[in-house]
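Every protein chain of the complex appears in place save one, which is left out.
And then chain A:
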Amino acid sequence: MLQASHVSYTIASRTLLNDVSFHARAGELLAIVGPNGAGKSTLLKLCAREMAPASGSIDVLGKPLRGYAGEQLALFRGMLHQQNTLTFPFRVGELVLMGRYPHYGAYPAAADYAIAEAALDTVGMRPFSNRIVSTLSGGEQQRVQLARVLAQIWDVPDGLLLLDEPTTGLDLLHQHQLLDVARQMARRGYAVVAVLHDLNMAAQYADQILMLRNGRREAYGTPRTVLTAPLVERVFGLPVQLLDNPCHHCPLIVPIPIFQPAFSHYSSNT
């Protein structure tokens, strides 16, 4: 579905990404993990074609990403950004229908309304469809924005869903619901790429994990192969212990507390 080969990105002589390759397959959820400033969001933006890589190539469905027209990509590639603002007081229903704009001309068809409703149902925000978006809480707004992105690519055969830290601002239940939705979308045949911070959530939901540090690929593979104690410790600078998650068939990462006097751990390098 989406193939990135030797992708690098440089801005003002700072290298944000250096020779990163991965393959997001249809039917799989790929999680991009790594410490702050590792280049996760930059990589996702390159995949969305918000920016163009300095070198290397990104192909979607076997065709170079830059060869697509913007309108063409909008039909099957949806992206949920980290920050979402809405300038004017739109209603929830109107916002979700905006996801359908690439698919209809002047007026939405019955199917567009049906998709908008189904997308709102998926995130549990259907009862709010008449509310003004800005009157919702931050987490609710995030779920509505997800519904908009889901509506955009709801009925296409080869969808590409990009999620940039989608769980930010959500409570525990909705974090899991969101990743469950993402996994369901993958099971429907979409390629889903999500930037995630929580390694345990990545372990539980992702089919593949791409671990970045300082713009370089540190590891890439299934959760079991990527999430090892030495690697996590090296990449995140935090000693961890790996257990078997008693409820799911995946590793469980437990940080080992660093017992040190307050504040001194900021300068130490353990």
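One rule holds for everything that comes next: a contact is a pair of C-beta atoms (placed from the backbone, for glycine too) under 8 Å apart; a residue touches a chain by one contact, two chains touch by 3 or more; residues count from 1.
Criterion: contacts and distances are computed from a predicted model.
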Listed names "Sarcosine oxidase subunit beta", "DsbE family thiol:disulfide interchange protein", "Iron complex transport system permease protein" or "Na+/H+ antiporter subunit E", matching UniProt entry of the absent chain: "Iron complex transport system permease protein"
Residue of A:61, A:98 or A:229 touching the missing chain in the full complex: A:98
Omitted-chain contact residue, chosen from A:78, A:166 or A:251: A:78
Positions on chain A contacted by the hidden chain, ascending: 26-27, 48, 50, 70-75, 77-79, 81, 83-91, 93-99, 101-102, 110-111, 113-118, 120, 126, 129-130, 134, 152, 154-155, 157, 187-189
